[in-house]
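The complex appears here minus one protein chain, its other protein chains still in place.
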Amino acid sequence: MKIGRVAGNVVATIHHPFFAGRRLLLCDLVTPDGAAEGGYLIAVDAVDAGPGDTVLIIDEGNSSRQIFGIDTGPIRTTIVGIVDSAAEV
Amino acid sequence: MKIGRVAGNVVATIHHPFFAGRRLLLCDLVTPDGAAEGGYLIAVDAVDAGPGDTVLIIDEGNSSRQIFGIDTGPIRTTIVGIVDSAAEV
Amino acid sequence: MKIGRVAGNVVATIHHPFFAGRRLLLCDLVTPDGAAEGGYLIAVDAVDAGPGDTVLIIDEGNSSRQIFGIDTGPIRTTIVGIVDSAAEV
Amino acid sequence: MKIGRVAGNVVATIHHPFFAGRRLLLCDLVTPDGAAEGGYLIAVDAVDAGPGDTVLIIDEGNSSRQIFGIDTGPIRTTIVGIVDSAAEV
Partner (left out) sequence: MKIGRVAGNVVATIHHPFFAGRRLLLCDLVTPDGAAEGGYLIAVDAVDAGPGDTVLIIDEGNSSRQIFGIDTGPIRTTIVGIVDSAAEV
């Protein structure tokens, strides 16, 4: 799993019914201390995340489908949590 | 999921029947604001995308097979949407 | 599988019941001789690892689910061992 | 899927019966216009590709197993087509 920061949202014309009513969020990948890593992922939101939130991202299809309680569906990347702290010890 | 821009098409001799009549599109990976990321993927088109379109790409086999409604088939990468906007907030 | 060093822990609001009571550890990826590789993974702990421990990480959903004895669950990355030595010969 | 160029072949002592009689080809990854990308994959050939051929590569286990019509087998990377053209538009 990786940490990202919600940077915006994506509006797309997608024909598959899974995406109806789902929010697609643009997440910049960040290091645990919040610096940009230089990449991004487009994720489906499962936790009502909003712009600027630091989030936990799972980038695996089976995990993502299980979060939404579906056996099939074209999804690989999901925001599963809002990160309160990611502290180096 | 990632964002790409359709840069061309790929013509290939492929023996597997899944590919009969499918369009293979060359997609340059781009950042959300449209700059080149420096990589590409060859994707099967599921949304009638065309050259220059900004598209949403899923690079996972099970997702791709579900889009085409098949249980088996040699496919990993699919264009699932046309991106209207990917806005930083 | 990769080697990491536990650098801290992650506290996140996650709604999926799988994560209740699970420890999420921040693991810096390291080379076998312990130098930083420049990336990190957020992993669920399966071996009571603690800060500073060198750990063996599996980054695959099915492997991770099998470690926790579950058929479904949104998890991709798990700490499966504590590394005693990773010696170049 | 990615584009590669067949650069040679690999001879290896492999005990799993799947590999008996299979050709393992060394494929340099290339950009759509044929320049080297700087990586490579070892792929099982499914289309009688030969040295110098530009090929379409699928790097996913389930896709690869389906190409060979098997339910199980230790294979992740397969050459599924010979690329006639990969044209930027």
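By written order: A, B, C and D. Residues from 1 in each chain.
Simple rule for what comes next: a contact is a pair of C-beta atoms (placed from the backbone, for glycine too) under 8 Å apart; a residue touches a chain by one contact, two chains touch by 3 or more.
Small disclaimer: the values here were computed from a predicted structure and weren't measured.
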Original post:
In the complete assembly, which of D:V30, D:A43 or D:A86 touches the absent chain?
Top reply: D:A43
**OP:** Would you write out the residues of subunit D that touch the absent chain, in ascending order?
**Re:** 6-16, 19, 24, 26, 40-43, 51-52, 61-62, 72-77
**OP:** Using the touch rule from the top, list residues of subunit C that touch the missing partner.
**Re:** 1-3, 31-32, 46-47, 56, 58-60, 62-64, 66-67, 78, 80-89
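Simple rule for what comes next: only the chains that are shown with their structure count from here on.
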Subject >> Distance from subunit D to subunit C - Cα centre to Cα centre, in angstrom >> reply: 32
Original post:
How far is the middle of subunit A from the middle of subunit C, if each middle is the mean of its Cα atoms, in Å?
Top reply: 20
**OP:** Return the residues of subunit A touching two or more other chains; collapse runs of consecutive numbers into ranges.
**Re:** 62
Original post:
Draw the chains as dots and join the ones that touch; what shape do you get: line, ring, star, complete or other?
Top reply: line
